[in-house]
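With one protein chain held back, the other chains of the complex are shown just where they sit.
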Amino acid sequence: MNFESDNAAGIAPAILDAIVRANDGFARSYGEDAVTAHLKAHLAQLFEHEVGVYLVATGTAANALALAQIAPPWGAVLCHEECHLAVDECGAPEFFGAGLKLIGLPGEGGKIAAPTLAAALQRGPWGGPHHVTAAVVSLTQATEFGTIYRPEEIRELAAIAHAHGAKVHVDGARFANALARLNRSAAAVSWQCGVDILSLGATKGGAMGAEAVIVFDPTLTLGLDERRKRAGHLISKHRFVAAQLEAYLADDLWLELARAANRMADRLAAALADAGLTVVWPVEANEIFVVLPRRLDQRLRAAGARYFAWTTKNLPTRACVADDEVLVRLVASFATRSADVDKLVAVIRAG
Amino acid sequence: MNFESDNAAGIAPAILDAIVRANDGFARSYGEDAVTAHLKAHLAQLFEHEVGVYLVATGTAANALALAQIAPPWGAVLCHEECHLAVDECGAPEFFGAGLKLIGLPGEGGKIAAPTLAAALQRGPWGGPHHVTAAVVSLTQATEFGTIYRPEEIRELAAIAHAHGAKVHVDGARFANALARLNRSAAAVSWQCGVDILSLGATKGGAMGAEAVIVFDPTLTLGLDERRKRAGHLISKHRFVAAQLEAYLADDLWLELARAANRMADRLAAALADAGLTVVWPVEANEIFVVLPRRLDQRLRAAGARYFAWTTKNLPTRACVADDEVLVRLVASFATRSADVDKLVAVIRAG
Amino acid sequence: MNFESDNAAGIAPAILDAIVRANDGFARSYGEDAVTAHLKAHLAQLFEHEVGVYLVATGTAANALALAQIAPPWGAVLCHEECHLAVDECGAPEFFGAGLKLIGLPGEGGKIAAPTLAAALQRGPWGGPHHVTAAVVSLTQATEFGTIYRPEEIRELAAIAHAHGAKVHVDGARFANALARLNRSAAAVSWQCGVDILSLGATKGGAMGAEAVIVFDPTLTLGLDERRKRAGHLISKHRFVAAQLEAYLADDLWLELARAANRMADRLAAALADAGLTVVWPVEANEIFVVLPRRLDQRLRAAGARYFAWTTKNLPTRACVADDEVLVRLVASFATRSADVDKLVAVIRAG
Partner (left out) sequence: MNFESDNAAGIAPAILDAIVRANDGFARSYGEDAVTAHLKAHLAQLFEHEVGVYLVATGTAANALALAQIAPPWGAVLCHEECHLAVDECGAPEFFGAGLKLIGLPGEGGKIAAPTLAAALQRGPWGGPHHVTAAVVSLTQATEFGTIYRPEEIRELAAIAHAHGAKVHVDGARFANALARLNRSAAAVSWQCGVDILSLGATKGGAMGAEAVIVFDPTLTLGLDERRKRAGHLISKHRFVAAQLEAYLADDLWLELARAANRMADRLAAALADAGLTVVWPVEANEIFVVLPRRLDQRLRAAGARYFAWTTKNLPTRACVADDEVLVRLVASFATRSADVDKLVAVIRAG
C-alpha cells in the first residue's frame, strides 16, 4: 500500500528491457550515439514539430535548465506559488538562472487562473533597471494537486504571457498523466496552444531516470548544450537515458502507463468519496488529496499504508481541515495494483 | 516642490565640507586610511558594541552584501512583500546570494506583524534537501511606507526569527528617520533588540553616496571583505566615503537632518488631512502616502509639484482608491523647505 | 577497435544485474531506501573511515559539487592546467562554486610536482580582499594522461596544501585504475595520505552512470545535501544509482574491472613500443598516449580503429610531435577485448 509518490515505483518492464538491450557493445558517449539520434527524430515526429531535445536525469534539472535558458538573471518566472519548482527544488531555478526570481501566484487546485496572471502582469512593477522583467510563465501539467489544464486554458494563459513578452514553460513531470486524460495529441497540448519549452518527464511515469527538455523554438536553444554540460547534466553513457525515453514513448507505452496510474487514482478517489471523505480537488491525473480524520489516518498507517501529509495555502473554502483532521496526498503510479487500492479502501470501511 | 525621493536632494553642506576637507594630500587607498579608522571607532562607540564596518556607495549593495553574508545560497530571506530589496533592487539579493530566495510576507503599512512571521516560519515547508532553509528575517526601518517598528516589535520579531535559527537583518536606508522619531539610542533600536546585521544608510539622509554594513556579531564577518571586493564595492579612494559617514554621524547631524525631514513630512501630512484627504498610513518618518482625486493630481503636477504615483497590495480597508483617484507618495528630505510644503498645500486649498 | 573512451563501453554485467535486481517493488525515493543505506555502510567500511556519501550521475557533477563545498566563491582551486575539471567540464566548477577560480599548474604526465605546487602557493598573490584565497588543491587520480600519483606523492602534496590552509580534493573518475595498479587499500590512497574529499567514479569503470562524492571530514558536509538538490543532482529513484555502486564495489569487482582495463592498456602499450612508436607517458592506468605517423593514423582509422587525437602543452622534451605525426589517445576499458588490441597491433605491423 505505497502511495507516497510515483517515484517510489520502480522501472516499467519494457523500459528496463530497453536499458538491457542498449547494453550492446561500444557507442559514442555524450549523446552522439544512434539511440539518441533515433529518439530525437521520434520526438520531432511525436510533437509534429521541429524540436531541440536535451536529456537529463532529473526533473529538477530539466526545469532549471529550461527556465535559465529563457529568462535572463533579471527575469521573473511567474508560477503557481505551490508548484514543484517554487517549493520543492531547493532553489534550483534561482541557482541555474544566476539569481532569477520566482513570483508565486495563488490559484485553486494548483492552477493559475487567467485573470490572476493578467492582473499580476498588469500590476507589476516590471522592468529595469529597478524591477525584474516578467520573462516566463511556468505552468505545471498535471499540476501539483492532480488537476490538469485544458488546451484552451493553456492557450489563454499563453496568449496573456506572450502579450507581455513572456515565454511559456510547462513542467511536465506528469505530462503523460495529463495527456492520457485529455485524449489529445502531444502537439495539441504543447506548442499548438503556445508552449515554448517543455520539461517532459518519464521518471515518474516509469523510467529509471530520464527527462527531456523539449524546445519548440529553435532560436531558444543557443547555449543550452553548454548550460547542460556545465551543470553536470550531460550523461556520458547517454544511450542508456535515450533508450529509456525511446521505450517510454514507443507504441504509446507512456500513455498506457499513465492511464493505468490515472485509473487507480480514479478507483481510489471514488471509494474515498463513497466512504464520505472529502476529496479536495478533482482527481484528473494520478494524485488524490483527501481530508482524513486523524484516527483514520492512524489506522491506515498502522495497517501499512504509506503516503505523505500535505499542507497548502490554497484550500478551497468547502474543504476545511479541522483540528482532528489531516490533509494527505495519495499518489498512484503505473505500478499501483488494484489489490493495494482495495486493501486501503477495506481498512477505511472497517472503521 | 520636489517630493520625488530623498535621493533627489543633494549633499548636506556639512557632508560636502567633509569631502573637501578629506582632499588633503595622499592617503592609503581601499580603507587603510585614517578617516576610515576613525569612523570605525566612532561607530563602535555610537552603537555601544563591537562592530564590523563595511562601507559601500549604494543601499542596494549594502543590503545584498549583508544578506549574502548571512544566508547560504539555499537560504530564504523572509521580508515584507513590498520592501525595497524585494521589489526595487532588480534581483540584487538573489545575485549576490548565488540564487537565494526571497519570501515576501504581507503586512499593513509595510510592516511584518509578529503572528504573520510566526505562521510563515511555522508553516514552511523549510529545510533541505527539498526546501530552502529559513535563514534571515529582513525588516525595513523606517519601512517602505513611512512607518516604523518600535523596539519591542523588533524584539518580538527577532525572538521568533532566532527561535527558528534565522538571523535578523535591518534595511536602514532611512534608519535615522526612525531613530529620530523613536528618540532612542542606536543600540536600543538595533542589537539590543536582536538585530544581527544592519544596512545603515546615509545617502538618503544627506550624503553623496555612503552606506555601511554594520555587523554586530564578529563571527559573521568572515569573507565579507572578499565579498565586497569581488562585487566591485571596495571604493579605492575610500577616505571620501568614510568622510561622508563621519560627518553624517558627527554631533548628531544625522538625527538633525532626519528630524528636519520628518518635520516637513508632519507638516505636510497635517495639511493634507486638514484638506480632507486620506493619508493612508501613519506618517512616522519622512514619507506620506495620500489618496488624491485625479483632478487634484493634475493641478498639482501642472503647478510644478513632483512626486511618484504608487501601487500596493496591502492597502488598509479604510483607504480604498476609487477609479477617479490615485495613490501617490510624497517624500520629504533634509533639503525640503517649508516654503515648498506651503506652496503645495496652497495649490491644494486653491481647488 | 573502439579506444575512444572508457565511457564508450556499456555496463558491466554484474552492475546491470544489480539494476535489474533493485527493481523490486516500491522504495523510498531520494536516497532514503535500503540499498543506499547499505552502500553508505559499505563505503565507510571500505575506506575504514566515517564518510559522507553523496551519489550523483556524472563525474562533472561530483567534481563541481565537491569543489563548491570546500572552496568559497573567492577561493582558488589549484589543479593541473590540463586536467578534466579545468578543460573538459565547460566551467562547471566555476558555475557550482559561484565564480570560484581555477589556477592551472603545469606538470609532466598530468601530474603536479610538489615543488610546482609549493612555488605557486608561495608566490601568490593570495588573500583578500584583492586576491582570491588558495582554498583547494585538486589532484586527478589516475591523471588525464594515464599516470598515477603514489601515496607518498599525494602525502607530500597534501602536506603542502594543508600548510597553506588549502583542502585536498581528488578527482577519482579512474580511481579504481590507480588503486588496482598501486595495490594498496582505498584508505591508503585517500584520507591516509591527506585527501579531504574524493570524487569516486564508477561510470568509466563499468557502471551505467554512478559517481559518489566521498567526504572524509564530517564537518565539511554541511549544506551538501541542499547543494546537490538545487543542482538537480538528487536522483529520485535513488536505489538504482546506489545499486550500481554497491555492485561495483562488491567482491572487489571494481578492482577486477580496472585490472582488466589496465592489462589491455599494458598489452597495447607494449606492442606499440615494440613497433617502434613513442608512447609518451608511462602507461600506469588504462590510457595510452602515442605519437603516430599520419599515414599510420590514416591506415588505422581506415581499418576501423576509433580513438581521439590529443593536444597538450606539457609534452616531455623527448617526445616531440613532428609535422607528419599526430598525438593520439587510446583508452582501454573493462570491455576492451584482447582481440581488438591484437587487431590494432596487426594493422600497425602490416605497415
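Chains here go by letter, A, B and C, matching the order in which they are written, and residues are numbered from 1 within each.
Just so we're on the same page, contacts are C-beta pairs under 8 Å (C-beta built on N, C-alpha and C of every residue); 3 or more make two chains touch, one makes a residue touch a chain.
In this text the structure is predicted, and so the values were computed from the model without any measurement.
Enquirer: Given that one chain is not shown, which residue among C:87, C:159 or C:321 touches it?
Expert: Considering all chains, including the one not shown, the answer is C:87.
Enquirer: Out of A:8, A:22, A:79 or A:98, point to the residue that touches the absent chain in the complete complex.
Expert: If we include the chain that is not displayed, A:98 is the one touching it.
Enquirer: Considering the whole complex, which of A:165, A:223 or A:282 touches the chain not shown?
Expert: Per the contact definition at the top, the residue touching the missing chain is A:223.
Enquirer: Among B:16, B:44, B:220 or B:345, single out the residue that touches the unshown chain.
Expert: Of the candidates B:16, B:44, B:220 or B:345, B:16 is in touch with the missing chain.
Enquirer: Could you pull out which residues of subunit C are in touch with the chain that's been left out?
Expert: That gives, for subunit C, the contact residues 73-74, 87-91, 94-102, 123-125, 128-132, 311, 313.
Enquirer: Considering the entire assembly, which residues of subunit B contact the chain that has been omitted?
Expert: For subunit B, the residues touching the absent chain are 2, 4-5, 7-11, 16, 19-20, 22-29, 56-62, 64-65, 89-92, 94-96, 203-204, 208-209, 226, 229-237, 240-241, 306, 335.
Enquirer: Name, in rising order, the residues on subunit A that touch the hidden chain in the full complex.
Expert: Output for subunit A: 30, 72-74, 98-99, 128-130, 132-133, 223, 225-230, 234.
The rule is short, and it goes like this: only the chains that are shown with their structure count from here on.
Enquirer: If I list every residue number at the interface of subunit A and subunit C, are over half of them used by both copies, so same, or under half, so different?
Expert: Mostly the same residues.
Enquirer: Going by C-alpha centres, which chain is most central here?
Expert: A
Enquirer: Compare the CA centroid of subunit C with every other chain's and tell me the farthest one.
Expert: For subunit C, the chain whose C-alpha mean is farthest off is B.
Enquirer: From the C-alpha centre of subunit B to that of subunit C, how far is it in Å?
Expert: Chain centres of subunit B and subunit C, defined by C-alpha means, are spaced 51 Å apart.
Enquirer: On subunit B, where are the residues touching two or more other chains?
Expert: 73-74, 98-99, 128-130, 132
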